[in-house]
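Omission of a single protein chain aside, the complex is shown with its protein chains in their original locations.
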Amino acid sequence: MIIIMNRPTDRQIERIMAKLAQKGIETYQLKSGGKTIIAVTDHTAVEHAELFERMPGVEKVVAVSKPFKLASREFRREDTQVAVKNVIFGAKEIPVIAGPCAVESYEQLHQTAIAVKQAGARMLRGGAYKPRTSPYSFQGLEKEGLEILQAVGRETGLPVITEVTDTRAVELVADYADMLQIGARNMQNFALLKEVAQIKKPVLLKRGVSATVEEWLMAAEYIMVGGNEAVVLCERGIRSFETYTRNTLDLSVVPLIKHLSHFPIIVDPSHGTGKWRLVGPMAKAAVAAGADGLLIEVHPWPEDALSDGPQSLTPANFNQLMQELADIAQAVGRNI
Amino acid sequence: MIIIMNRPTDRQIERIMAKLAQKGIETYQLKSGGKTIIAVTDHTAVEHAELFERMPGVEKVVAVSKPFKLASREFRREDTQVAVKNVIFGAKEIPVIAGPCAVESYEQLHQTAIAVKQAGARMLRGGAYKPRTSPYSFQGLEKEGLEILQAVGRETGLPVITEVTDTRAVELVADYADMLQIGARNMQNFALLKEVAQIKKPVLLKRGVSATVEEWLMAAEYIMVGGNEAVVLCERGIRSFETYTRNTLDLSVVPLIKHLSHFPIIVDPSHGTGKWRLVGPMAKAAVAAGADGLLIEVHPWPEDALSDGPQSLTPANFNQLMQELADIAQAVGRNI
Amino acid sequence: MIIIMNRPTDRQIERIMAKLAQKGIETYQLKSGGKTIIAVTDHTAVEHAELFERMPGVEKVVAVSKPFKLASREFRREDTQVAVKNVIFGAKEIPVIAGPCAVESYEQLHQTAIAVKQAGARMLRGGAYKPRTSPYSFQGLEKEGLEILQAVGRETGLPVITEVTDTRAVELVADYADMLQIGARNMQNFALLKEVAQIKKPVLLKRGVSATVEEWLMAAEYIMVGGNEAVVLCERGIRSFETYTRNTLDLSVVPLIKHLSHFPIIVDPSHGTGKWRLVGPMAKAAVAAGADGLLIEVHPWPEDALSDGPQSLTPANFNQLMQELADIAQAVGRNI
Partner (left out) sequence: MIIIMNRPTDRQIERIMAKLAQKGIETYQLKSGGKTIIAVTDHTAVEHAELFERMPGVEKVVAVSKPFKLASREFRREDTQVAVKNVIFGAKEIPVIAGPCAVESYEQLHQTAIAVKQAGARMLRGGAYKPRTSPYSFQGLEKEGLEILQAVGRETGLPVITEVTDTRAVELVADYADMLQIGARNMQNFALLKEVAQIKKPVLLKRGVSATVEEWLMAAEYIMVGGNEAVVLCERGIRSFETYTRNTLDLSVVPLIKHLSHFPIIVDPSHGTGKWRLVGPMAKAAVAAGADGLLIEVHPWPEDALSDGPQSLTPANFNQLMQELADIAQAVGRNI
């Protein structure tokens, strides 16, 4: 931490130094051109940074260390690999998770699962608890949805992932799913993060719609600190001023996360764009940028979907896309 | 709902019409300049809008009705008044809620409460469960914080408000607090909204950091549909590209909410700016814009605060501000 | 400037030090916890900051000094007052500039000018060169508009302001107008800034729709460095994700600019909201926040306006608003 003071009085400097001394933090001081710069060596100091901002004479406090520790590349040099049964995220092969936004019926999910498996998907997704902007929209089949998901997963041999939205449901969802999804709206639901930190299932942590990369990695830190290291990050679009697309898919976080952290990162081009026409090109772009996986919405009859129809691919669209993705993967030295 | 089709084939129009008929929705059709426009009378149609966006030939689907019903000004013409014990939000008097970001100790809260009451505050705030970006930051005193809050509230005669962040804690928090706060990060925590809808305590619903006005009113709709009509909205700043301020306080929502909805709306200039120097001017601006209340952070020793020190006023700052606010309130025909 | 290096090699440190020495910049070095921190005293160093970011071993470069000098409060402690004929910005009285978005005809402008003057406006606005998103929209009357503006200004005794959008037109516009407006779209049209810096007329510098406060003050710096100190800043709304309002009016910049700079700042609630219903409340809020003036669109027949009808007040609306503003101004110790 560096504390920059602008033309401070001696008394103001003394108060800062006393407070630092009281916390047992070692400091270095430097005066130049009206500014007094106090550098602090303690790595935990970042948590105290805001205290100093309010003190008289202080102009700015700058963090030197990054606020995430366990999630950082410095903490672990090699890439973390996360296994969901036989599917590995963070390895040479790029797994594709596919399925409908919401589980609507056994028939719908089963038909989708057969189709996406045939096309090369390695995991099945399907929401049982749906966070919806409107209380009048379909909220998911809840427990029945979990049962369908588990059954279809077993029949097809595809590991399954579904979203958990309530601390009280974590145990239940973990009983049925092979991987738990924390949705964008819950990325900073810290009670929920602490709860999934304590189960023994891998977690897919979606980026909040207006979360900075730092806040996202801090959310991952919550899970890791709580005891669960099996975290996969998922970029799914951020909120910008543009309205043609539902969200703005920020693919630059793929190489950025790889630089800052050791966690695998996958991309959801379906929510990321909200338009099925854009899903294919952005899926290919994600793989070219280095993504460790994809999460793609597929619905057998998108125009009858109970949620997110406009962004779902048909099984035929998906099948074609998987072939195109194989070529891109190969071009970056990986496979799908 | 209006469905706009661009040079559709007869078959494409037929499919749309069939799907609408199947839902029992009456329609009107209009062709002009290559476009076919299908207008739909049913007010529940907005929930189905996304289904049609994916259908062949459809260019755009436009909602005619607003998605919020019970929260809308059309549903209730007169202003809703929300009572928290003897404090009324939405009346001529403008209540100010004051107190520290987090309850840190009995002494800290008690000293603050005495001071803010003397200065004219009508309610006391203090967080017991703190949502913090970092797992290493102070997370609140939890149950002990609730006990301190209740005790100090009783001693000073100030109704108390505190945040609830977990569905499992709603009942407990409701036992101690007179009003429950849903924080910005939980505005779309729908499980939590459904839970507070079922208690008999008023709710302060903060706007999410990247929530549109429509999403915010839909969150209020969740609470009202669930049976709790005692909702007060709170603007606390949105996320923009500007970094000098912690958030961008969007005061235009004050008159906008009054136009669209019947709920009272208050403003939190402390989180809204993140800088204590800006709190006073923005509090005055909020009252001038028509706000029904204020939520202001006050800490006896801001530079020792365990959270949000830089945005807290001292009791002396707060006292002066209250006098200035009285003049503004009078200028808009109200009082504080 | 502070250069933070992460576990640098000796060679990497040497290269940084050599480059600094070569620029004749004095440095201080500090090692702690794997980080090497190099602090630099030279105030011009901020211009070189980006050079160092690319050098091996460098993690981050932090500016200590603010990039604006002449525009800063440190450069000039007292408030700058800008006179446009007999109208002063930055004094106790708060001048209101009113008039139509675009000059459409002598009759339209004359009728507006008479009305707004009677209501208490001190200056007249009207666009002759209109920057319009669409090439098919009305682009302004150009020279004819300037002539009408000047004529009506002389007849009513109101100083006039109009926008200049092209370096080639600066001289011409300055011949007709008493104050030149740089619009939001041209805030970083540096060629234009350099040109208005050389004329002897005051400049109203609107904030760009996605400009940070720092970028805005740097634009003012361009004008001041070029020789023109008569700059008035104008907040007119920034671009956010919200779509109910045309822009998000960021009133927190009013106290923020007063803290960082010595220039007067006024507010344009018409463009800032895009909705006439919100103009009044936000104008009152701006005055309460400490604004030094207002810029308000008034049109005698808003529904026939050739541009920006939906955000224009009628003369009757404006007249009522001016009375309400007088009360707010008094409440903050000023007058209108």
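Letters A, B and C mark the chains as written, and numbering starts fresh at 1 in each.
Here is the rule we go by: a contact is a pair of C-beta atoms (placed from the backbone, for glycine too) under 8 Å apart; a residue touches a chain by one contact, two chains touch by 3 or more.
Nothing here was measured: the structure is a model prediction, and the numbers come from that model.
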For the chain not depicted, the shown chains it touches: A, B, C
Residue of C:Gln150, C:Thr167 or C:Gln330 touching the missing chain in the full complex: C:Thr167
Contact with the hidden chain (one of A:Val62, A:Leu172 or A:Ala289): A:Ala289
Footprint left on subunit B by the chain that the document does not show: 2, 4, 26, 28, 30, 32-33, 35, 37, 39, 41, 43, 60, 62, 64-65, 239-241, 243
Interface with the undisplayed chain - residues on subunit A: 210, 212-214, 238, 240-245, 248-252, 254-256, 259, 272-273, 275, 277-278, 280-282, 284-290, 324, 327-328, 330-332
Touch residues of subunit C, complete complex, unshown partner: 19, 44, 47, 50-55, 67, 131-137, 139, 165-169, 185-186, 188-191, 209-210, 215, 218, 221-222, 225-226, 239, 276, 302-305, 307-310, 312
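Here is the rule we use: only the chains that are shown with their structure count from here on.
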Same vs different contact residues, subunit A with subunit B, by half of numbers used: same
Intercentroid distance (Cα basis), subunit C paired with subunit A, Å: 38
Whole-Å separation of chain centres (CA-atom averages), subunit B against subunit C: 31
Inter-chain centre distance, subunit A versus subunit B - centres from mean C-alpha coordinates, in Å: 26
Shared-contact residues (touching 2 or more other chains) in subunit A: 239
